[in-house]
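Omission of a single protein chain aside, the complex is shown with its protein chains in their original locations.
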Amino acid sequence: MSRYLVESGGNRNLPDTFVFTGERSRKGYRLNKFAMSLTNPDNRDAFRANEGAYMDRHHLSEAEKAMVTARDWDALIRYGGNVYIMVKVAGTLGVTLLQMGAQMRGQSLEEFMATRPGAAARPRKE
Amino acid sequence: MSRYLVESGGNRNLPDTFVFTGERSRKGYRLNKFAMSLTNPDNRDAFRANEGAYMDRHHLSEAEKAMVTARDWDALIRYGGNVYIMVKVAGTLGVTLLQMGAQMRGQSLEEFMATRPGAAARPRKE
Amino acid sequence: MAKIIGGIGTSHAPSIAHAYDKNLGQDEAWKPLFDGYGPVKDWLKEAAPDLIVMIYNDHMNRFFFDAYPTLALGVGEVHEIADEGWGKRNFPALKGDAEFSWHLARSLVADEFDPTICQEITIDHGILSILPLLCDTPWPAPIVPIAVNVIQHPVPTARRCYKLGQAIRHAVELYDRDLRVAIVGTGGMSHQLHGKRFGFMNEEWDNEFLDALETNPEKLTVLSHDDYMERGGAESVEMIMWLTMRGALTDKVNRIHRHYYAPYLTGFGLIALGCTDITDPST
Partner (left out) sequence: MAKIIGGIGTSHAPSIAHAYDKNLGQDEAWKPLFDGYGPVKDWLKEAAPDLIVMIYNDHMNRFFFDAYPTLALGVGEVHEIADEGWGKRNFPALKGDAEFSWHLARSLVADEFDPTICQEITIDHGILSILPLLCDTPWPAPIVPIAVNVIQHPVPTARRCYKLGQAIRHAVELYDRDLRVAIVGTGGMSHQLHGKRFGFMNEEWDNEFLDALETNPEKLTVLSHDDYMERGGAESVEMIMWLTMRGALTDKVNRIHRHYYAPYLTGFGLIALGCTDITDPST
C-alpha cells in the first residue's frame, strides 16, 4: 500500500469515529462556513435573533437547517460539520461541549459526567 | 555562507532592482493592502471619487498618500509597494504599465517604446 | 492508473490578456505570439487530456500578504475568475476536479509538501492570460490549479519546484482512475517591471533556459534566485515554475513545439514536451 494511504488518516475505520477528511470537509463546507461566521459577535446576535433567517442568508439547505434547529450535534458531525466549528454554534445557543458530548453518546449530562474520572472531585452545584 | 542566504533572494545587490523581500513587504504592508482593495469595483469607484478620503479610510500615512497623489511609481516601489499591486492603483487611475515603466526609467513613453524590439512592428495609432 | 502525457511551459502576462480581449491577435505586433500557440493548441486538442494540472502564481488577486501561501492547491469543483483591478474577464469559470485534487493533497502532504488547501480559489492572469491561447471555450478539461509564491521572498528554491513536479507525477501514478493528465507551468521569462531596469529582457538566457529545460533540467535546479534575477530580471524568477512542469515528465521527452518572441516587456516563451513513456497514438 502506498505510503500516502497509510498516512492520510481515516483509512482504518475506527469505531464510532468520523475522521475529518477532505471528503467530509467538502460536504460540510457550507455548514461550516455558516458556523465559522459566528466568531463575529454581531453575527452571533443576528443568529440568535432569528436563526432561520440567518441560516437562509448563508444558503443552508433545508436538511442542514433542520439539523441545527434540532441541535442534533451527532447528525451535524456525521454530515460533515467539524466539531471545533460546531461548538461555535453550540456556544452561541448556550449549549456546552459536555452537553453536546452527552447527547452524542446518547446519555444525559449526569450519566455522562458519572463516567468521568474527575467527576467525583467536581463541585456539582453549577 | 548558509544555503538560505544564497537562496532567499536579494543578496546580490542587483543594480536598479528592488527585490520584494519580507523586509519590503513588511514596510509596504499598509500601502499594498490599500491597493489590493482595488480588486473590488465598488472600491475603485470610491477611490476615484475621492482619492484622499479613500486613502484615509485605509490609514495611509501622509508620505504614502503623497506618493500616490503624485503617481510617483518609482518612489512607491522603492518604499515597499509591490509592482503587481501598484498596477491596480495605476489601472484604476487610467495609467498603463508602459507609462509606469517609462516614468521609472525617467523617459517619455515614446522614448521608452523606441527601445522595444517589437515597437517598430506595432501600429502607433492608439 | 492515471498517467502524465506531457507538459507545456508558457509565459503569462496581463498584456496577452489585453491583446486577446482587444482582438489584436492578427495585429502585426501580436500575430507572432498568437500564431506561436497554434501548434500547441492543436496538440492539446489531439491529445485531449482528461485533466490539466496548472502551476502558476497569484499576483495578489486571491491571496494577500496577510497570509500568503508558499504553495496553494485548489481542490474545488469550480474556480472562479478573479477581478484584478479592471473588471473580470468574460470567460466561464474553470471546472475543477475535487476528487483528484484531494488525492493530490493527500499524496503531496505524505511526500512532505505543505500546501494550503483551497476550497475557494479565484484565478488570475497566471492561468487565464494564456488558457484561451491553448484551448477554446468551453474549457475542454477540468483544471487543478497550484499557486506558487514567486513574489514575496523567500520563494521556494528552483530545486524545490522541480521536486514538486516529481511529487505530482508520483501522485498521478498512484491515482486509481485511468486519467490522461497534462501539466502546464506558467511564468514570464526574462522581465523586470520596476526601477531603472524596467523592460529588461534577455533573449539569449531565455533560449538557454529553454534548451536546458528540455534536455538537462537538473542544471536549472541548482541556480539561486539571484542567478535567475540577474540573468532575467527580478520578476523573471517565476521561471522556476516551469521546472515543476518539467519535473513531472519523463527524463527524456519529445519536443512537440517551441516558440519565442520578445516584443515589449517580457520574453514570451512556449514549449510543449511529450512524455516518452506514452505510446498512445493520439499523443
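A, B and C are the chain letters, set down in written order, and residue numbers restart from 1 in every chain.
Following the convention adopted for this analysis, contacts are C-beta pairs under 8 Å (C-beta built on N, C-alpha and C of every residue); 3 or more make two chains touch, one makes a residue touch a chain.
Since the model is a prediction, treat every value here as computed from it, not as a measurement.
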Any idea which of C:L24, C:A47, C:I81 or C:V155 touches the chain not displayed? C:V155
Kindly state which of the options C:A110, C:L210 or C:L223 is in contact with the chain not pictured. C:A110
Which parts of subunit C face the unshown chain closely enough to count as touching? 63, 65-72, 105-106, 109-110, 112-121, 149, 152-157, 160, 163
Considering the whole complex, not just the chains shown, which residues of subunit B touch the missing one? 2-5, 7-8, 22-23, 25-26, 29
Omitted-chain footprint on subunit A covers residues 4, 6-12, 14-22, 25, 29, 32-33, 36, 38-41, 44, 74, 77-78, 82-85, 87-88, 91-92, 97-98, 100-101, 104-106, 112, 115-119, 121-123
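Definition applied: only the chains that are shown with their structure count from here on.
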Rounded Å distance, subunit A centre to subunit C centre (Cα mean): 40
Distance between the centres, which are taken as Cα means, of subunit B and subunit A, whole angstrom: 46
